[in-house]
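Structure provided below as structure tokens; questions to follow.
The complex is shown incomplete by one protein chain, all other protein chains being positioned as in the whole.
Per-chain numbering from 1; labels A, B, C, D and E assigned in written order.
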Amino acid sequence: MEALQTLWESTALYAFTIGQAVMMLVGALLLFLAIKKKFEPLLLLPIGFGCILANIPMAGFNDPGGLLYYIYEVGISTGVFPLLIFMGVGAMTDFGPLLANPRTLLLGAAAQFGIFATLFGAVLLNYVPGFDFTLQQASAIAIIGGADGPTAIFLTSILAPELLGPIAVAAYSYMALVPIIQPPIMKALTTKEERAIKMEQLRPVARREKIIFPLAALFLTLLFLPTATPLVGMFCLGNLMREAGVVDRLSKTAQNELINIVTIFLGLAVGSKLSAHEFLALETLGILVLGAVAFSIGTAAGVLMAKLLARFSSTPINPLIGAAGVSAVPMAARVVNKVGLEANPQNFLLMHAMGPNVAGVLGSAVAAGVLLALVG
Amino acid sequence: MEALQTLWESTALYAFTIGQAVMMLVGALLLFLAIKKKFEPLLLLPIGFGCILANIPMAGFNDPGGLLYYIYEVGISTGVFPLLIFMGVGAMTDFGPLLANPRTLLLGAAAQFGIFATLFGAVLLNYVPGFDFTLQQASAIAIIGGADGPTAIFLTSILAPELLGPIAVAAYSYMALVPIIQPPIMKALTTKEERAIKMEQLRPVARREKIIFPLAALFLTLLFLPTATPLVGMFCLGNLMREAGVVDRLSKTAQNELINIVTIFLGLAVGSKLSAHEFLALETLGILVLGAVAFSIGTAAGVLMAKLLARFSSTPINPLIGAAGVSAVPMAARVVNKVGLEANPQNFLLMHAMGPNVAGVLGSAVAAGVLLALVG
Amino acid sequence: MEALQTLWESTALYAFTIGQAVMMLVGALLLFLAIKKKFEPLLLLPIGFGCILANIPMAGFNDPGGLLYYIYEVGISTGVFPLLIFMGVGAMTDFGPLLANPRTLLLGAAAQFGIFATLFGAVLLNYVPGFDFTLQQASAIAIIGGADGPTAIFLTSILAPELLGPIAVAAYSYMALVPIIQPPIMKALTTKEERAIKMEQLRPVARREKIIFPLAALFLTLLFLPTATPLVGMFCLGNLMREAGVVDRLSKTAQNELINIVTIFLGLAVGSKLSAHEFLALETLGILVLGAVAFSIGTAAGVLMAKLLARFSSTPINPLIGAAGVSAVPMAARVVNKVGLEANPQNFLLMHAMGPNVAGVLGSAVAAGVLLALVG
Amino acid sequence: MSELVHEAAVIMAAGIITVFAFLILLIGAVKLIGLWFAGGAGSEAASRKRPSANANTQIAPNKLAAIGAAVRRYRDS
Amino acid sequence: MSELVHEAAVIMAAGIITVFAFLILLIGAVKLIGLWFAGGAGSEAASRKRPSANANTQIAPNKLAAIGAAVRRYRDS
Partner (left out) sequence: MSELVHEAAVIMAAGIITVFAFLILLIGAVKLIGLWFAGGAGSEAASRKRPSANANTQIAPNKLAAIGAAVRRYRDS
């Protein structure tokens, strides 16, 4: 009897809190979004699963000695995992379209306005009773507008680790929602004629240009914004391995096995931060609202900047490509292509949108560096 | 001369102990079994090699600062390596046959009787002079009957790390010996007519069922047996990645590169625990005997339960498939198929035996959870 | 304004030291050598990149909490990374040519004279004002003559970690320069007739011989030179996995994903030790000179030993193959083949040179063990 | 000592009961899953397999057979 | 509180200015790179692509067409 008693006391049934039960549902919702709705499944599946594991009473996944505890300490609080993912993303990125049309870097810059406006918005939200974001927390929330997962996780783990769970979930969820969030904004800010504009074919880019570019980007970063070098540096390392042509086996490993292994662990560790105590709070609602605002402002700023650019350009520029400046590679570029095709069935904007799209990745890494320098 | 003197004193020749020499032979025997006899070579080759390295006098592999020391501390004493292997095994497991015939879960349950009977046997062995197993040690020994390597290593590293070497070696060796241990027991408990019974073809299983199953298993585990969630949870994560269909690159990495890397390290680390001091003891003999007993009882219990099931079943059940309940995937299922073919050359039991086979994996993870709850 | 001030103070522009700027150029030079000149790019590209990252003022890559700090502490100061690379190299090595012609082990032994002569030379260099190498430092410098990267990194990280950067760079650079350093020495020490000598075809080697060999090498090492077992042991483990034929998935992982992942990290970590303070010193010049001397003496000793062997041999021996004894696999063997073809267009020495080539790997691992035993 | 034996006996009993109880619960869960989700099993499983079957067995054999035949004709001619 | 708002406004301004300044610098760098290194772009990019194009599109279609035709002839005959 005593043994059965011990067993019963070791079941979760009588130890469950309401909060844990709700977080299980949140985890299940994330799994549903990942599997059924295909919302960034590579991240949201492990995040959802990690959320469920972390909220099991008495299983101790998050306690010292638990699996998720180790993974988090080794990979997230050191910043190593998001940096390795960024290296892999760099190795997957083709800067060709950007190099062929460097002005699109301005679109990647404009879209970061979403980040900074949201930072301001988060601080303003403090006037609403119940909200009390610090400048660090506001910065971490704002980076959701960068539409770049590893950047958001890296910055948040430094500035506001207590918000890591909701911020990462918001970042990846909104990235998955880009096809729903962006088109209305894009259409509201452009006429059908503008959306139908065809752009000139991009010039071919030499291999040497592609090799020099990551080094130049690194060089400018280390000169002017050293706090951005962990992110930009690892991104450029991955890209250099890709383009150098002499270390293909390293580049392939960075793009495949290494990033896959790290993604599993990163997702689990991020999910482990989805605790009732931290997630089921008014702040989370604020974060979700602010994240949507950030994406919207970023999209709008990108489109408006593209319209401005078009005015001073000798060659035609379709303002839609500005929306790709938020990054969310390659989803945002695909959305641009789709909206362009709606206006003109012969108008293939995908390649033109890839320029601002990858510029947005650099742009948000730079924005993260700025935030680290100012409030870190 | 002094230099030659220093060199001579640094040779192992005059530092070797008898025990180390014998352990070298044990390591060589494991390599022989792995390479020549193909006994679970993926594990026994690194274990044998680790055993040899660990017993080199003055090389310091096991001392702080040594390679095997680091690997053990990082991967085994944290429990991370067996859990990652279990995730990979989950990603390799097809629960289709189990879902098509869920009653076979009972066979996976019955075969775990081998574990608990052995626990009792280990404690009884204390009446023999020279044996003095604690309840923790008896539980770790008993888990050999689970016929599941990572489960045995995970549980033993928590309950009785001092027995890790012999228990892991016994577990993998007996798994390799399944084709020799099981058939006599299977034949003794069945008639030729029973062994010749053909079973009905399994129904097709929908993808949705396969996606829900790991979540349901996780859910029941976390509700009723939280101590089993590290094992069951990682297993279900692997299986969910496999079946979700949206994270194939993660699933493939878990099934290949990640599990391979961890297997090399796990084997070396387990081998490093094969020290003369701990292995060359009467206990090891007891462990080997009890392990064989555990396998035999598990096999018998599985077969008997299958006979019982058959009595209450409307469709025919071949009692041989009960033997697959010990797990040892997929070896035990193949043995069932072979013994079935001997009785009836048209009788292909492989798919029917896969149900109890994977049920046995869950069953022993659950049994490990019970032991952790009761004596951990 | 204050924010802009903070930003400006956080730029590197006013924090750069001359030393850091020069080290950036050194890093860029290494990248140039890797990408444009194809100098051992798998290592020199990450090393060069790591060098650049480590010398960014205020980015803190090398400080506790920085990415390169973690990688160095986890992988280099523990010795784990070079050992894993050595395991992968072992899994890539075919000892067939060596087993078919075991006398070539003597060539691998002779070429190690470059190591020990350089040790003596490094100590003699102390008579030049400005040099003050300890015996540990001299030994670490001497191992450059082993022409084996992981061995050099492993030994240096134990004996003289402060010299790790320049020693690793010198080792890999000279390995890349083998086609330039070796031929003049080879030609100076041989006549055209000697270089034209054709050798008899090698006997086929049984699989069993290939399986036993790594175990025999391990056995002799652990008996007579336990300090060499970390290197030789991991090498033999890799080779055993390759030849055993029963663990192909482990062998392939060791040869591909695992070694690639570790190579990226190892290169970055080594590069992070290229700091102005340690690299821009007279010692580095000494190291570069001594490294070239070591390669040259090793090459000469190998060729001379081959001539000696030829005198006592019943079958013809082309003295060129002695040059391959320095290791630098497979570059040195290819150089031998090329120089042989110049003397006799029908003379294919590649397979004959592979014997001393892999013997050189074992030889320098043994030499490293000797140095560890005597000065470690 | 006999206390240890007693404890072991209790664990044995409690353990095997728990394992059975747990796996019986799981049987129930599987049956529920089957009832709720197996609806499209046949068609879904089939539709999933057909393309790969096409790719691996139908097209390839055709091609191989045709090439083989062409090869044989060439040899005979 | 209003101090925080003020700080946030300053960060917003300084941040977006810095991002623009930085990426404009990068545009300059890319243009310089283009001037210096793009010389052989057309030819180099072309020469890089041709072999793979050959391998993947020219040879393969030829082969496939030929095999296909051989197969058709075999079927017709």
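Heads up, the rule we're going with is that contacts are C-beta pairs under 8 Å (C-beta built on N, C-alpha and C of every residue); 3 or more make two chains touch, one makes a residue touch a chain.
Note that the structure is predicted; figures quoted are calculated from it, not measured.
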In the whole complex, not just what's shown, which of C:21, C:180 or C:216 touches the removed chain? C:216
Across C:47, C:89 or C:117, the one contacting the chain not displayed is C:117
Had the left-out chain been drawn, it would touch chain C at residues 98-99, 102-103, 105-106, 108-110, 112-113, 115-117, 119-120, 122-124, 126-127, 135, 138-139, 203-209, 212-213, 216-217, 219-221, 224-225, 359, 362-363, 366-367, 370-371, 374-375
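Operating definition for what follows: only the chains that are shown with their structure count from here on.
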Distance between chain centroids, defined by C-alpha means - chain A, chain C (Å): 41
Round to the nearest whole Å and give the separation of the Cα centres of chain C and chain E. 37
Tell me, which residues of chain B touch at least two other chains? 224-225, 257, 370, 374
Can you list every residue of chain E that touches 2 or more other chains, as numbers and ranges? 11, 14, 18
